[in-house]
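Every protein chain except one is present and positioned as in the full complex.
Coming up: chain A.
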């Protein structure tokens, strides 16, 4: 069976950075990516990133992919990393033996250290009519629109005023669609206010303390019924309003994607602040299995900048455990830990901080 040193599962922002930092520290890496190209969710993120200018702030997600892909290809040419695209992990056996599909066949390999960066899946919202054609997850619309050049509707209702809901609304407007409104069950906007201001000045109303009641239509979405909700998120009768839309976009949160880890008996904790069931991990992203690490949304829902920092951290730690690098690596680890702490120091990261505390307490 094929033996590898470091196996990284998932070529999104966390996986790309994990691979790069492990390779730079001296380890040999194999990177598996399910899609045909690297980048994960970055490949549809046409907006400029927030964060520090020391990292990638001000750069668009789609441009970060190009930069990271270039760096990975450089390492690939040197023979330091093997990148397999359209390779999907399907099995996780004892003793770090894994099975993945590649070019129509099932292959197995054994890895000394594994970093899982499998990301998250979008949440669905229960309401009558949510099975009608025209109801999409916001990230799916973003993929259709920004990767495939397909606009699945003309008039949208966005459900959720977190960053994804606000950003996808803006990108729908850029693509020439109209957004008739953004509903948010919370009494305040969840995403960054600058994103909200951007769509407001283009005439998109944001309805806080509102939710979707129903999607109606014969064969596809023709209208959406929205309503005011009370402080317990219960709809208030008589406040219903009908919006004539042909598409409904759900931006109501993400769930970490870690079924294979769960099956393998790795410890999970239920921490709503981090997105639900997340693999328990320590400060260095090590799970309850000493050779398995996690980074990015799988380790708790956040965003791409922290995913990249976590990936970098996990790559370094893993390489160091394999006795690569020298004393400098510990300084780098401390620096990244510090950056993560800085990034999460604001009020918008309160949930993440609470989640981290719960994680620490197991």
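Everything below uses one rule, namely that a contact is a pair of C-beta atoms (placed from the backbone, for glycine too) under 8 Å apart; a residue touches a chain by one contact, two chains touch by 3 or more; residues count from 1.
Here is the rule we go by: contacts and distances are computed from a predicted model.
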Checklist line | Name under which UniProt lists the unshown chain, selected from "FAD-binding protein", "Electron transport complex subunit RsxB", "RNA polymerase sigma factor YlaC" or "protein-glutamate O-methyltransferase" | finding: "Electron transport complex subunit RsxB"
Checklist line | Sole contact to the chain not displayed, among A:97, A:121, A:148 or A:197 | finding: A:197
Item checked: Contacting the left-out chain in the complete assembly, out of A:206, A:271, A:304 or A:359 -> A:206
Notebook entry, point to check: Who touches the missing chain here, A:51, A:160 or A:355?
Noted result: A:51
Checklist line | From A:21, A:211 or A:305, residue that would touch the chain that is not displayed | finding: A:305
Item checked: Positions on chain A contacted by the hidden chain, ascending -> 47-53, 57-60, 63, 173-174, 187-189, 192-204, 206, 208, 305, 342-349
